[in-house]
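With one protein chain withheld, the remaining protein chains of the complex are depicted in position.
Coming up: subunit A.
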Amino acid sequence: MKMKKFILAISTVCLVGLGSCEKGLELGPYNSATIAQAFESDSDFANAVRGMYASALGGSYYGGSMISLPDILSDNVLVARTGRLSNLSFHEWRYTADGTWGLFATAYTGIRRANAILENIERLPAGASKENYKAEALAFRAMAHFDLVRLYGKAYTQASDTDLGVPYVTSTDATLKPSRESVKTNFTKIEADLKAAEAAIGSTNGIYRFNKASVAALLSRVYLYEGKWQESADAATRSLALSSNPGGLADYARIWTDAVNTGVLLKLQIVDKDRISPGVEYSQSSASGVRNEYVVDHLFLQSFKSNDVRTAASVRLTTFNGQPYNSIAKWFGRATGNANVTDSKVIRVAEVWLNLAESLANLGKDADALTALNNLRKNRYTNFDPGNFSESGNTLKAAIDLERRLEFAFEGHRLFDLKRKGLGISRSSRGDKADGTGTPARFLSLSATDYRLQLPIPSNELRVNSNIQQNPNY
């Protein structure tokens, strides 16, 4: 009997003890907050805004593909046969819906973060801070949609009213299955967001976040893509009023090592800890040389004049296994810190000058356009004498285009500039070595009307979202 009591006692103790374990099932994470907790104070919003910018550093966005693929897809670069042959399917226009550029998911990730800020913004008291966060979110949302539509849709200037752009998402609803809107509708909404942003954004956000000058600059680019020359020129002028120095002759090379920020309106900050190395898209270096993924097209290289300070900053003669190559130098990285790490430059003052020049040239204001162009040229060519230049008409437009190609080589502009001008891609048949010998690209041209200028929407999206329509021919 004593024993029975003993057993009973033990059992009771255990059962009672274990009964309280039910409470032990309420376990939450240590490294996360619930959605409500994430938007309580001003600093929470500041955190959320920074998280929004951080999303754009994904490998398929400004942390990688966005600075490389538009060039790899077009004619500034050529695959190096001794590289890892990364991104070759893009270079050779062999991408499919199963293996397409993943910008679709990354850009919407950022858009989601922007929308979450906008949806919760009323939790903040009225004031400049609130307006600033709101404006940043709007600007970011516009930029991400702009990047999507210029990749997956036809260029605004080439699109009919019904040609499809992308869904313009303004909600954080997790059950969304939106359909594509037209390119034109996309641009209308992008303009609206940017205009609202420009009106409300603070001017002390610095260059790692949107500021008034960079929003106006982006707006001028959007208008330029639309061929709305006057609006583009006006926006460019507003931006230049705030920041007009594109970086001097000595600065250009130093922009790429982050030694100076002169001439930079928006760049996304990357630190070693992030383990994001945008430059790996183009090459990796060792004592034995630079192993290139892509090298500068030899024919394009001839466009750089000897007194152009961009030559040394953009192209470097390197060797790999004893063979000379023209490496892309812009993304080699900082003087200190991990190799191939440098901030991702999104908008620079130079572009605003070129937007202005192009818009004015198209408005027939050749003299003003030439002035704008020369404002850049004098900061790019040593011993520049504006007296030697008097281009006008189509010559002037061609000069502006060339300057744009040289200025933004390997920065992810080229494909979109060709598209918006209704041009196809035409590569040289030069080889990959420094002197133009070696293996040329296997595929040299893509016509202006080729469906492959619009990248396929990822097949995953089509499978999940029955409302999404694929681009033709994929």
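Here, contacts are C-beta pairs under 8 Å (C-beta built on N, C-alpha and C of every residue); 3 or more make two chains touch, one makes a residue touch a chain; residues count from 1.
Quick note on the criterion: contacts and distances are computed from a predicted model.
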item: Missing subunit (named according to UniProt) among the choices "ABC transporter permease", "Peroxiredoxin family protein", "TonB-dependent receptor" or "Long-chain fatty acid transport protein"; value: "TonB-dependent receptor"
item: Contacting the left-out chain in the complete assembly, out of A:129, A:244 or A:465; value: A:465
item: Residue ranges of subunit A at the interface with the undisplayed chain; value: 3-4, 6-7, 10-11, 14-15, 18, 21-22, 24-35, 37-38, 44, 47-48, 50-51, 53-55, 81-84, 96-99, 104-105, 108-113, 115-116, 167, 169, 172-178, 208, 269-274, 277, 284-289, 291, 320-323, 335-340, 431, 437-438, 442, 458-461, 463-465, 468, 474
